[in-house]
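For this depiction, one protein chain was excluded, whereas all remaining protein chains were kept in their positions.
As written, the chains take the letters A, B and C, and residue 1 is the first residue of each chain.
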Amino acid sequence: MEDPASKYFSCSSQERAIFEAGIKLGSIYHQYTGIPINESNVDLLERAIERAVKVQPFVEEVNIKIDRNKVGKNQSSYKYKTLTGDMLNVSLTINYEGSRVEGSMHYVEEMDYPLMTFRVIK
Amino acid sequence: MEDPASKYFSCSSQERAIFEAGIKLGSIYHQYTGIPINESNVDLLERAIERAVKVQPFVEEVNIKIDRNKVGKNQSSYKYKTLTGDMLNVSLTINYEGSRVEGSMHYVEEMDYPLMTFRVIK
Amino acid sequence: MEDPASKYFSCSSQERAIFEAGIKLGSIYHQYTGIPINESNVDLLERAIERAVKVQPFVEEVNIKIDRNKVGKNQSSYKYKTLTGDMLNVSLTINYEGSRVEGSMHYVEEMDYPLMTFRVIK
Partner (left out) sequence: MEDPASKYFSCSSQERAIFEAGIKLGSIYHQYTGIPINESNVDLLERAIERAVKVQPFVEEVNIKIDRNKVGKNQSSYKYKTLTGDMLNVSLTINYEGSRVEGSMHYVEEMDYPLMTFRVIK
């Protein structure tokens, strides 16, 4: 696929893949947190997020894991929670014209923060 | 199920069901719009929204239909859209202690508006 | 203002006001949670949410209070949080053709739940 947006960029394909990884991770956090969740829909929700992320350009692979321990514990009397960033484990691969980058998000305990990071795949 | 929140309300069970229908409809619009969508994930997304809505209290039934014509037309060169309110057809039944209300959302052409409405089920 | 949507409803104006209160509260929770927040933007964010809610039909009054204690405590090394439902204290008045309903949301400790409720204003 030729990229119709290429004229709006002046960068290497590796830099572009890094940028696209950032976009997808930021999008996931802010789009899906807040969705009601308990044991009954956690599997389906993981699959639905994965498939929606794959709709976006240059996404080769995506894996979403929601932490069952956090879904399950501290249940309110209203018996469900809403999805939060610290429950999310995301791994995705961007392929931009052959340059591949793996982006990921996971909760880092010592920072108390859902950290987004990436690595270039050689 | 006894409602642990009942002491925070002074209203009829019909009024409560109407209120809960409003909550669910407002939630759906603002939680799910923005999700990337094309033909590949529209079915799965409908099911995932339905199951997430059912996680919330007092939801007896929910049906989500995303307008395929709107998903399909005006495709950009980037070949997907994001979910918007005018694509959404929602029907859900709230049952609060036997009082049942059907809430719905659908796009009303003449108002150019995704209208939320309800009716009491006798 | 005449309501162009009135033909889509068959209910009392009090019931309609209750329904609209539910819509607005559900919308607030799912639209604004996730926004980055610390002491520097909490005041401005409260005002911006209030003004956006007032854009919607039949909203006479709205007051948003974000719990400063929750904004401030448990700061990560990345020094901010994102808005969550348990930080939000919402009070709003719906006026539908003279019928007035106060909707509210606040965190109920004993339920560990951001409860939405309402009362009819006589």
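Throughout what follows, a contact is a pair of C-beta atoms (placed from the backbone, for glycine too) under 8 Å apart; a residue touches a chain by one contact, two chains touch by 3 or more.
All of these numbers come straight from a predicted model, not from anything done at the bench.
Peer 1: Please output the residues of chain C touching the missing chain, sorted low to high.
Peer 2: For chain C, the residues touching the absent chain are 4-5, 31, 34-38, 40-41, 44-45, 47-48, 51-57, 77-78, 80.
Peer 1: Since one chain has been left out of the picture, which residues of chain B touch it in the full complex?
Peer 2: 29-30, 33-34, 74, 76-78, 82, 84-85, 110-113
Peer 1: What does the interface between chain A and the hidden chain look like in terms of residue numbers?
Peer 2: Residues of chain A in contact with the hidden chain: 4-5, 8-11, 14-15, 18-31, 108, 111, 113, 115-120.
Quick note on the criterion: only the chains that are shown with their structure count from here on.
Peer 1: Centre to centre, by mean C-alpha position, how many angstrom separate chain A and chain C?
Peer 2: About 29 Å separates the centre of chain A from that of chain C.
Peer 1: Using CA atom averages as chain centres, what separation in Å is found between chain B and chain C?
Peer 2: Those two chain centres are 18 Å apart.
Peer 1: Could you list the positions in chain A whose residues touch two or more of the other chains?
Peer 2: 34, 77-78 - these are the residues of chain A that touch more than one other chain.
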